[in-house]
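The complex appears here without one of its protein chains, the remainder shown in place.
Take a look at chain A:
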Amino acid sequence: MTPMVDLAFLLVTFFMLTTKFAPEEAVVVDTPSSTSEIRLPESHVLTVAIDKDKRIFFGVGDDEIKSELLRTVGAKYGVSFTAAQVQAFRGVGASFGTPIEKLPALLNLDSEQRKLVKQDGIPADSLNNQFIEWVVAAQSLSRKQFSTPAYIAIKGDGQADVPTVKKVIKLMQEKNINRFNLITDLETKPVAGN
């Protein structure tokens, strides 16, 4: 039995080390299902989440560009961040929905308190379009760091309204981003022709 147990523990260790737990989401999004079997790439993903209350959330997967991204977008809106806040953004950056002015306050909280905060979404209207700034900054940093543009994943709630989704897509089209990945749940494929 010993060799088997050895192997079992080896595998346990391997899977434990390789598993990356899904980062905590700031918003609950119930994605619709589709028959597409393409899996989301593991790295270089920018997630745009749209919940049913028309709120827009943004998230960066790569830890390498998070601090630089925060400084870039912060500088654009005249918001500066302390080193501790930049450090905290490593956890928050995976999914957040706060206007940049309120971001320092959110970063000052500890992770337990942060869960209780109701984030009101990133502004994306024509007067104050912070959303597209995040996308453009993250995209150019991704190009610089990994020499490849990031994948844009749109994670919409099944009950999210079409105008918000269309607005998000249009904004990105204006910045010449035309390839989108819509995150869905897997559904078994029906046989066509039945």
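Please note the rule applied: contacts are C-beta pairs under 8 Å (C-beta built on N, C-alpha and C of every residue); 3 or more make two chains touch, one makes a residue touch a chain; residues count from 1.
As a convention for this text, contacts and distances are computed from a predicted model.
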| item | value |
| --- | --- |
| Chain not displayed: protein name in its UniProt record ("Biopolymer transporter ExbD", "(2Fe-2S)-binding protein", "Glutamyl-tRNA(Gln) amidotransferase subunit A" or "Autoinducer 2 import system permease protein LsrC") | "Biopolymer transporter ExbD" |
| From A:V28, A:A83, A:L116 or A:V162, residue that would touch the chain that is not displayed | A:V162 |
| Interface residues of chain A (partner: the chain not displayed) | 1, 4-5, 8-9, 11-12, 15-16, 18-19, 21-22, 31-40, 42, 50, 153, 156-163, 165-166, 169, 173-174, 176, 178-187, 189-190, 192-194 |
